[in-house]
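Please see the structure below; I have some questions.
One protein chain is absent from this view; the other protein chains keep their places.
Presenting chain A:
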């Protein structure tokens, strides 16, 4: 069977893989590590501090999806969990401000901390090993140097806006030396947390602990991690001339090229296509093109919130999956 998912006008066909034992008479399709080793491929498209784009080729959907799911919900990261208000005379309510602070991504390696034991009583729960303390102390004042006719609150007042970078790391115990090189800072310093006016003050402490995205979205290390299947365009009948140009326009720019000598439309880079299925609307192309996607070619896109690099997140997801398999292997039920 082909490994192309069929993209038709009003449905998607052949979505499920069938390369497993017992599916068909020909070939037993048994899982073979060697075969997998030979065929499996990783291609890195782009890699930056915040975003990674890479392909996993010839891998089962379930595995690829497991990586995606784990990256979203099971790779641990650090986030403010408990916010203790000392004073808040601003208009924003304590709960709302706490919620906003909670969602601020922090630049800190989660491996530097241990998990909080929630069975302990609250006084003993937080230690310098498992908790990062951030403080926020802002008071808004009038700016005496502001020009008289000014109406911009940013010039009129000092600290009229509270940003994520106003959250200050307060090292506890051994943290001062441990985090000397990489002090805890918000990954994006310009997130607006609150707005103040003269006389208003916010003073609080936030305890940041380890957690996973499944518990709360703030613990997710990725903005999102997802994949798409590689588009596949099969031109079954030559398309030439004016209709070739029209055909080209039905796809994203750079997908279809027109051969200059023959005037024939050829697929240049199917990967760039967004699969808008625009071409299927035009009846003249009905039997000259077949759209599809390669079922075992996953184009991953991992977007980090800033605590870790995206490749680290991916590797962690692999490790977590491995540990899970390991656990399952040793699980009494399987034996």
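Everything below uses one rule, namely that a contact is a pair of C-beta atoms (placed from the backbone, for glycine too) under 8 Å apart; a residue touches a chain by one contact, two chains touch by 3 or more; residues count from 1.
As a working rule, contacts and distances are computed from a predicted model.
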item: Hidden chain of the complex, named as in its UniProt record, picked from "DNA-directed RNA polymerase subunit beta", "V-type proton ATPase subunit F", "Ras-related protein Rab-15" or "Mitochondrial outer membrane protein"; value: "DNA-directed RNA polymerase subunit beta"
item: Options A:42, A:120, A:182 or A:217, residue touching the unrepresented chain; value: A:217
item: Touch with the omitted chain, as defined above, among A:11, A:181 or A:329; value: A:11
item: Candidates A:91, A:120 or A:150 - the one touching the absent chain; value: A:91
item: Chain A, residues in touch with the chain not shown (by the definition above); value: 5, 7, 10-13, 15-17, 61-62, 64-66, 68-69, 72-73, 85, 88, 91, 93-96, 99, 103, 213-214, 216-218, 220, 224-229, 252, 274-278, 281, 293, 301, 303
